[in-house]
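Shown here: the complex without one of its protein chains, the others still in place.
Which chain is which? They are A, B and C, in the order written, and residues in each are numbered from 1.
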Amino acid sequence: MLESASTIAPSVDRIFWVLVGLSVVIMTVVGTLVLSFAIKYRAGTKAYRGPLPDWMSREVEIGWTVATLFVALFVFWWAVSAQLPHFLLPKRALEIHIVAKQWMWKAQHPEGVREIDALHIPQGVPVRLEMTSQDVIHSFGVPAFRIKQDVLPGRYTATWFEATKAGDYHLFCTEYCGTDHARMTGTITVMPPESYATWLAAQPHGEDLAGEGAQLFTKFGCSGCHGAGARVPAPPLAGLYDRPVTLADGSTVTADEDYLRTSILRPEAQVVAGYPSVMPSYQGVASEEQVVAMVAYIKALEQGRSEAR
Amino acid sequence: MKRDDGATMRSDDTGLLAREPGERTYLTEGTTLRSWLLSTDHKRIAILYAVSITMFFFIGGAAATVIRLELFTPKGDLVTADTYNRLFTLHGVIMVWFFLVPSIPATLGNFLLPLMIGAKDVAFPRLNLMSWYLYVIAGCFTLAALLLGGVDTGWTFYTPFSTLYSNSYVLLAAFGIFVVGFSSIATGINFIATVHLLRTKGMTWMRLPLFCWSMYATSLVMVLATPVLAMAMVLICAERLLGLPIFDPRAGGDPLLFQHLFWFYSHPAVYIMILPAMGVVSEIIACEARRRVFGYQFMVYAMLVIAVIGFLVWGHHMFVSGQSPFASMIFSFLSFVIAVPSAIKVFNWTGTLYRGTIRFSAPMLYALGFVGLFTLGGLTGLFLASIPVDVHLSDTYFVVAHFHYIMVGGSVSAFFGGLHFWWPKITGRLYSETFARSAALWLFFGFNFTFFPQFILGYLGMPRRYHEYPPEFQVWNVMSSTGAVVLAVGYLMPLFYLGYSLFYGERAPDNPHQATGLEWTTTSPPPKHNFLVFPVVRTEAYAYHDWDEAPGKADETMQDERA
Amino acid sequence: MSVAPPTPMLVEPFEQADRQHEAMVFGLWLFLATEILFFGGFFFLYAVARLQDPGGFAVGGHKANLLLGTINTVLLMSSSATLTVAERAIKAEWRRAARVAIVATLILGTAFLAVKGFEYHEDLSEHLFPTVPGFPFTAVGAIRFWSFYWLITLIHAVHLTIGLAFVARLLWLDRLGTLGPRWMVAEVTTLYWHLVDIVWLLLWPLLYLIGR
Partner (left out) sequence: MAEDRPPDARTIVLKPLLVWAALFGLGAISLGYALVPGAPLKPLLSLAIVLVQASLVLGAFMKLGKASALVRMTALIGVVWLSFLFLMAFADLATR
């Protein structure tokens, strides 16, 4: 059957096979009852057909209804409790940025390596995927890891997994996205950490992601306002990532990747309190990959160092 | 052909439309095309609907056959990617809105509801005719969209693909669906008013046959869910026609907003498709097992609970779409709760068979097939309601198998069962039982052969809407495709023997199955105003035997009355 | 003056007047429930857009033409009142008063559409349509406000035009002289009209009073 190559795969499979078992039991119960009644009470047989036995009464019906409800709620509790740990994204994880485009996947490693329709990751290391789409809704689905997450245009969606077995696994786009939806596939290559490191070093790459972001930071003129000696009033970016920010309309939001991306592309949507809304929108100016690089740079500022890890 | 319980029948063949010369039935009321196309008789409108949905059923079925032929091979070699996308969209749109949603309510419901509650006609006969014309107009728009080039958005019309990136005839199709929505709203309003206001003397709520309850519950869902679909389609048309950036992500539009509005209709829509099937199956099983329905009140409350909670569970279509974990957990919880009423119904159908006198007529085969397939379909729904398993199975062939088990295994086989069960009442003719039974068995195996392999494909991870797939999935796809060919042939069979029975079939007596129900107390086919003398109801529905009596005894008394 | 309304003309399946009356009112209210859900979906869209970017929304909303909006609200309120007068006059068989009240409703309704048309002309001259090149706003909230404004007012205007057609039908029935016995049709038409009025009563503050 399907290999289970991630930490959550066994728990998903356990629920799946228990539900298969439950279904087989219920199907056999209903099947045998229907078949035996059909044979025993078919027209022409001399089986006893008196009034219903008194145990088959209202109370029995209420009984098995409540029993069914109890089984259903048990399965619900079990499924949710298995899913809860997966909802929380691990903080210490290898961050891969995925940009989906009509009919191809583009991956960016923090070290600046870029891959198309392929993703090399180390075994045994939790990997966090920050994903966005340049056009329509796609979906990052890896059956072997039992994970799937729609990739939405206009915002970041994230999921994570930790691969446990080395090898090549299918990557499918599992949300209909147009003509070549069926060809928007790729392979995830899980490698032992050492061979991942050698593979990484062998890849041709210039600056790492945050470094690339730094170059773009100056190229797009962000440093003019947000830089060290700027005279124009602009919110400071050092140490901004993951901190609460109070907005002009009084609400506070945490400065996660989504906030940083929206502030770059649609600055007037979330104006910081105490600052005029003068920042120009970079929608259409900076591509998604460039925004990803700049967001990585701003996050890197948090440790007060300009280059990445 | 004699029914196996020896009911006598006159088989003199006096023309197509009536039993004796000069007998006036709703068929003899006018034979011009105009008398059919402008008739406000609920029975004629039912037949108009039956003809038009059969046409759409075969258009949708043809698309499905080409899809399955394409999936014989891993490489996309029969049709291009774009044609394949337009084929499965055509299959989805036609089958959902132009066959399944109207199939049982608009044909059997229209024909039988007034008969079963002892009324002359539905509450608003002209609105009923307008409902069919809305359906026809919508059909023209959708067929125009398909003939001009088709739609490639999938039947779900997800934005921003449907609004910004698709250059197919989305506008025409969306307007077609907007109009067919009003057709089902009109039918829904009609049925609710009819059940409330036109029940005959003695027909209290708790004496209503379960088919009428299913029509009532379905109409509630049709009336309350369809407006939001109409609104979603207006939004798509507005964005494509006027360019208003409602779902445009660059202008802050949230693609999930459309999904919420779409699924707010589309999940109740699947209950629109299954509730009538439950009503038909309850009628058939009670009659063919000669027993009162086990737990009648539980069956009624189960249908009403399904109709209401059906509006609160739509989020289980969006577990992986970027919905908040909190909302996913709430929708998952409510999806588990709604599984319980369906379970009650399956237990009660099985309970009805206990100590019955079961006859295996063709309708009964379809009904028993329904119980089996609907149970498996419902159980796989539990898989998809639990979040971790749904994350793995979402948008794979597991989902395709799940909803085909409910819609085709459940709703279509119940529709065929109902069509066969009431065929003598509708047409006044008897069909050949041997052909009908073999077709039922053929369809049962063809269906399982087609869709069970898709559960396995789904677990292995084959995504939906793929015309090219990795080679390791080919085994199951070939199995499913051969099954589909068997199924397609199976669906042609009823056309022949039912068509044959129309012209050369035996004349049907008023009550060939000795069923209880007001529709069987009038002639078949019934006169224009249904009853020569309006019946008064004194007993509960399905009074096949007294409470403290065995079913066998009641049969003899019924025979004596008849002879 | 007859105490009860005139004996109604009975239609197909109904034999008693009160059953037919109950059926018509109940059937119409079922349709009004679908209208509530249909417009409700748009107000849901409004709520999401406004909560997403309240500031931009208010900035966009400020440019809506308050004067014309208020005039329209008064026009529609008055048309509801005149149509109620008409309906009660029909039941009391005051045919002349009914005819005057129906004509008044038609005039008020058409006036509403005229003012609306003029307002659209004003808005377009100020490029207040999101895709028109000179659209003065870039804020997301403002873009969404104006797309909602055009969408909902056009749909409301379509509903109003259909309502006007049905009210005009009453005038036609009166000319045929059958309006008295068909007072139920008049009552049902007024129910639809009042819902269109209520939708506008809710729309007016949402479109014109925000950002003031």
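Operating definition for what follows: a residue touches a chain if its C-beta (ideal position, glycine included) is under 8 Å from a C-beta of that chain, and two chains touch if they have at least 3 such contacts.
All of these numbers come straight from a predicted model, not from anything done at the bench.
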So which shown chains sit in contact with the chain we cannot see? B, C
Of B:Leu78, B:Met130 or B:Leu312, the residue that touches the missing chain is B:Leu312
Out of C:Ala92, C:Ile107, C:Ala157 or C:Leu171, which is the one that touches the chain we can't see? C:Ala92
Per the touch rule stated above, chain B touches the missing chain via residues 196, 224, 228, 254, 256, 260-261, 264, 311-312, 314-315, 318, 323-327, 330-331
Residues of chain C in contact with the chain that isn't shown? 1, 3-5, 18, 21-22, 25-26, 29-30, 32-37, 40-41, 44, 47-48, 51, 70, 73-74, 77-78, 80-85, 88-89, 91-92, 94, 97, 190-191, 194, 197-198, 201-202, 204-205, 209-210, 212
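Everything below uses one rule, namely that only the chains that are shown with their structure count from here on.
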Looking only at which chains touch which, which shape fits best: line, ring, star, complete or other? complete
Of A-C and B-C, pair with higher C-beta contact tally: B-C
Please identify the chain lying most centrally, where each chain is represented by the average of its Cα atoms. B
Centre-of-Cα separation between chain C and chain B, whole angstrom: 36
Distance between the centres, which are taken as Cα means, of chain C and chain A, whole angstrom: 46
Where chain A touches two or more other chains at once, by residue number: 266, 269
At least two other chains touched by the same residue of chain C: list those residues. 52-53, 140-141
Considering the complex alone, what residue numbers of chain A touch chain B? 1-2, 8, 11-12, 15-16, 19, 22-23, 26-27, 30-31, 33-34, 37-38, 41-43, 47-52, 56, 58, 61, 64-65, 68-69, 72-73, 75-76, 78-80, 82-83, 86-87, 102, 135-137, 139, 141, 143-144, 146-150, 152-155, 157, 170, 172-183, 185, 266, 269, 283-284
Could you pull out which chain B residues touch chain A in their complex? 4-5, 76, 81-82, 84-85, 152-154, 156, 158, 160-161, 164-166, 249-250, 252-256, 289, 294-295, 298, 320-322, 325, 329, 332-333, 336-337, 339-340, 343-344, 346-348, 350-351, 353-360, 368, 371-372, 375-376, 379-380, 382-383, 385-389, 391-392, 394-396, 459-461, 463-470, 547-552
Would you mind writing out the residues of chain C in touch with chain A in their complex? 52-56, 138-141
